[in-house]
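The structure appears right after this line, and notes come after that.
Note that this complex is displayed minus one protein chain, with the remaining chains in position.
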Amino acid sequence: MHPGIIFFLVILGSILFHIFTPWYWTDVASNWGGMDDTITLTFWIGGGVFIAVCLFMVYCVFKFSYKEGRRAEYKPEDKKLEKILTWATTIGVVALLAPGLVIWNNYVNVPKNAIEVDVMAWQWGWQYRLPGKDGKLGTTQVVNINDNNPFGINTDDPYGKDDVMIQSDVLNLENNKPVKILLRSVDVLHNWYVPQFRAKMDAVPGIVTYYWFEPNKVGEYEVLCVEYCGVGHYAMRGGVIVQSDQDYKNWLEQQETYSDLIAKQQNKEINKKKLAKKIN
Amino acid sequence: MDETKKKEQATTHKIGIYLWIWGLLFVLSFFSYMVDWYNFQGMLRWSLILIFMFLKAGLIMAFFMHLFWERYALVNVLLWPMTAIACFIFLMVAEFEYTVFTRIFYFVTGG
Amino acid sequence: MSEEYNDNKTVHAQSSETISGGTSGVAPDIDYVRPAEIPEQDLYHGHSFITKWVFCQDAKVIGVQYFLLATFTGIIGLILSWLMRLQLGFPGAAGFMTAEHYYQFVTMHGMIMVVYFLTALFLGGFGNYLIPLMVGARDMVFPYLNMVSFWMFFIAVLVLLSSFFVPGGPTGAGWTLYPPQTILEGTPGSGAGILLMCLSLILFVAGFTMGGLNYLITVLQARTRGMTLMRMPLTVWGIFTATVLAMLAFPALLVGALMMSLDKVLGTSFFMPTILKAGEVLEYGGGSPILFQHLFWFFGHPEVYIVALPAFGIISDLISVHSRKNIFGYRMMVWAIVGIGGLSFFVWAHHMYVSGMNPWFGFFFATTTLIIAVPTAMKVYNWILTLWRGNIRMNTVMLWCLGFIVTFVNGGITGIFLGNVSVDVPLSDTYFVIAHFHMVMGIAPLMVIMGAVYHWFPLVAGKFLDEKLGKWHFWLTFLGAYSIYFPMHYLGFIGVPRRYFEMYDSPYMTSAVGMNEFISLAAFLVGAAQFILIYNIIRALKVGKPAGHNPWQACSLEWLTPKVPPEHGNWGDRLPVVHRWAYDYSVPGAKEDFITQTTAPSEVVDTGVEKT
Partner (left out) sequence: MSDPKIEGYVFKPGFSGMAKDTGSDQTMFKGVHWGKAMMWIFLLSDTFIFSCFLISYMKGRGSTLVDWPYPSEVFGLHVFGVDVPLLLIAIMTFVLITSSGTMALAVKYGYEKNRKMCGWLILATAIGGLTFVGMQAFEWSKLIHEGVRPWENPFGAPQFGSFFFMITGFHGTHVSIGVIFLFIYAYKTFAGHYDERKRGWFTTMKGDYVEIEILGLYWHFVDLVWVFIFAFFYLW
């Protein structure tokens, strides 16, 4: 068989695979559908170039196979052709870059009405903190973290007192409401990623990173850690439940705040002291 | 390289130029030391430090390392890669400003 | 070592009477080439087995040594990849495979393949062998330093491999070695393993610097008469530019490795912020993990081109020779290589779009990254335009070239996905990335290496490799590798993250089970197919068909040595004199379909040859 045929079949197979693949992205469940569109655009332009280049190659292989006595063309340069190709490529590249940059501009500029969510990562798990009635999260320090202060909230920060603490790896979110995910880590790099939301960012110890999205489909989603963080990396999962307005409010009311926790601790202390007194 | 040698031997530089540069380097070092002595602060300190630094570096490279007399082919090969360093410096300044911003904002002041 | 040097080769061209490509008599004016600027190089000729084959100062022997050692480490990398694929395709099939082992294999596979296999093979192997021959030098300019370079590499490999036998095993931090996890408990090999890795890298950089200085100065200062930069074969251009990149990029790796070792050993906090581990606050504070990422990728991105540029260069020559046609747009090709090399220092953080760096960097790096796509695309166009109206020999070498074009274009296109900042967001850290970089800097350069082996083996050994075995080798490798990495992109689309020891039961990952099995089977096959080459080489050394002089009818200098394989000193009594570029194939009116670089203009006046 002529090698050109096999190469042709490889190209054809790639196209068919792309069309009929059962492995493709999950339905987008956030506002980042634009990322999918850019990918599709890149597929059209890039895939077109791939097919064109490879088919041209296959054609050459058929047409100009070695013949004894035939001379190849002698033409060291073709300035005009090279110029055309350079400009065509440049235009293609600009067409890909422009939408990419526009979306990135959206990505780094968080809408004013976004709810901040503090996502705290460690080896290997997640927990979450939502702002309380004041709508603001308190500041934190890694050194403050202990059993009585699982998030390391600065005790002198008034904004921290009413923060809602979710000591579980499942986070509830309100549908159609933008959230600003504030990521931090207490030990190594992590990355909080829900494939359906498309967006992701590393959690870096020592700083706070962020990204935002607006969930737009009610449902349950799985959170994956996608930045390698040690042997437990592959098992570091979490969950997101996107709920309607009312369900979310109900859920939020049942959650414990930092001041609840402090009160509980104090009660415990008092009870302990009372108990000690009784025994004595 | 024999004929090259003969030529170079004839055109080594006068001792005066070396002594001049030598003297200038001492003076510039003295000046940059004075920046600290008089305790200048802020932009003035920064620009003085950088000016004296680059003047000294330039004098050493140009005259002690003979770059002033080298052909452009060599000089350009040596200097163009510094753009990558310049880019690296520029971006790392933006990076540490961002780092220190998030640290102050999320770990100290808040709000 | 005995102090005996060969001085009788000091033929200094004293007059303007030139020696033109073997013709006798008075050369006409159009053949005039300036006399030699520098006296001939003295060479140390080995006498004993040790000085001839072990501590040898001949660049060709050093090249072969580099080639063999790099191939050896490459085979270790290959075996590690088999073990990984075994775990991914058939979890639990290998009983001893724990998550620790898996991550150690991932790390060592990556580091070995990128640094100790591809870099060493292209620059150390092909660079040493081909540069002096192609530019018409007797040897590298500093032969002793060159020898030390290889032995430093040797020690670096020993140190690297020794980490398999220390308590805790080799580092399992991923080849990017991101702190803080690299040096903390919870990552396999965070003790001795990572220190040996850093030490090995520092040794490699030191050794490479010695070799790299040789390659650069040989190309810049030791070309033969008539060999201008714009007459050099693109292979030399590729290796030369890659070496420049290496000289400027490895420092960042060296600094990063050194600082990380200090963090581990002395407890400094360069990369270590305040860390809470198992309820205890560690004695670190104030450092910046992202700084390491910047240093690493300031090295890491040029590193990609350190592997790619020699491949670009070599493939250009192979395509040109075997389509009997000059490389299309030679000047454009040279400028593209240089441009890609220069730009590669301004794009590093496109590996860090979701790393939490200053978000505004995304705009800068996406733009610079996509600018690189333009010269790269031009190179691809020029390769296929070289085939156009050629006279293509469909031999094994050409098959590898065609395989390279398909895989490189495929990997290049997916690179545009990942370079474009917001497209990268959903795809980064997924299998899409793995598929992309294996296609573009794993398989594509491998195709080039294989093509180069089939092409230059007749020069190195004086014998042909078997064509039939070669074709089997090619088709198994190409079809197998393509069916590993092409479908793998789609795993990335469904969101399967990289560096997962086990996929567990996420709905979109269970659908990937079948594909993982298929990919693993293909990986076993491709790996096994490489042993065909080893058999082929051994067989050819014993019973291979003798190649003779210039078996491919090539124009470039390496085929024009008086003896095949070339002996130490390469050129016999007289250095060659070059009159043209390395691509005068199929010149109309010429007797043969190639005009060698040493052919004097007066011999081809009646042909349609263009002045180059």
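To keep things simple, chains are lettered A, B and C as they appear, and every chain counts its residues starting from 1.
The definition used in the following text is that contacts are C-beta pairs under 8 Å (C-beta built on N, C-alpha and C of every residue); 3 or more make two chains touch, one makes a residue touch a chain.
Here the structure is a predicted model, which means the values were calculated and not measured.
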item: Contact set of the excluded chain (shown chains only); value: B, C
item: Sites on chain B contacted by the missing partner chain, in the whole complex; value: 1, 3-5, 7-9, 11-13, 15, 18-19, 21-22, 25-26, 29, 32-33, 35-37, 39, 45, 49-50, 52-53, 56-57, 60-61, 63-66, 69-74, 76-78, 81-82, 85, 88-89, 92-93, 95-97, 99-100, 103-104, 107-108
item: Hidden partner chain, residues of chain C it touches; value: 3, 5, 16, 33-38, 41-44, 141-145, 209, 212-213, 216-217, 220-231, 247-252, 254-256, 258-259, 262, 266-270, 283, 285-288, 291, 294-295, 298, 578
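Just so we're on the same page, only the chains that are shown with their structure count from here on.
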item: A-B or A-C, whichever has more C-beta pairs in contact; value: A-C
item: Cα-centroid distance, chain B relative to chain C, in whole angstrom; value: 35
item: Rounded Å distance, chain A centre to chain B centre (Cα mean); value: 43
item: Whole-Å separation of chain centres (CA-atom averages), chain A against chain C; value: 33
item: Where chain B touches two or more other chains at once, by residue number; value: 99
item: Of all residues in chain C, the ones touching two or more other chains; value: 288, 290, 360
item: Of all residues in chain C, those that touch chain A in their complex; value: 99-100, 103, 172-174, 178, 180-181, 184, 186-188, 273-277, 281, 286-290, 323-326, 328-332, 354-356, 359-360, 362-363, 366-367, 370-371, 373-374, 377-378, 380-382, 384-385, 387-394, 399, 402, 405-406, 409-410, 413-414, 416-417, 420-423, 425-430, 475, 479, 482, 486-487, 490-491, 493-495, 497-504, 506-508, 511-512, 515, 583, 585-588, 593, 608, 610, 612
item: Chain A residues touching chain B - in the complex, by the definition given at the top; value: 136-141, 154, 157, 159, 182, 184, 206-209
item: Chain B contact footprint on chain C (complex, rising order); value: 38-39, 248, 288, 290-291, 294, 298, 345-346, 349, 357-358, 360-361, 364
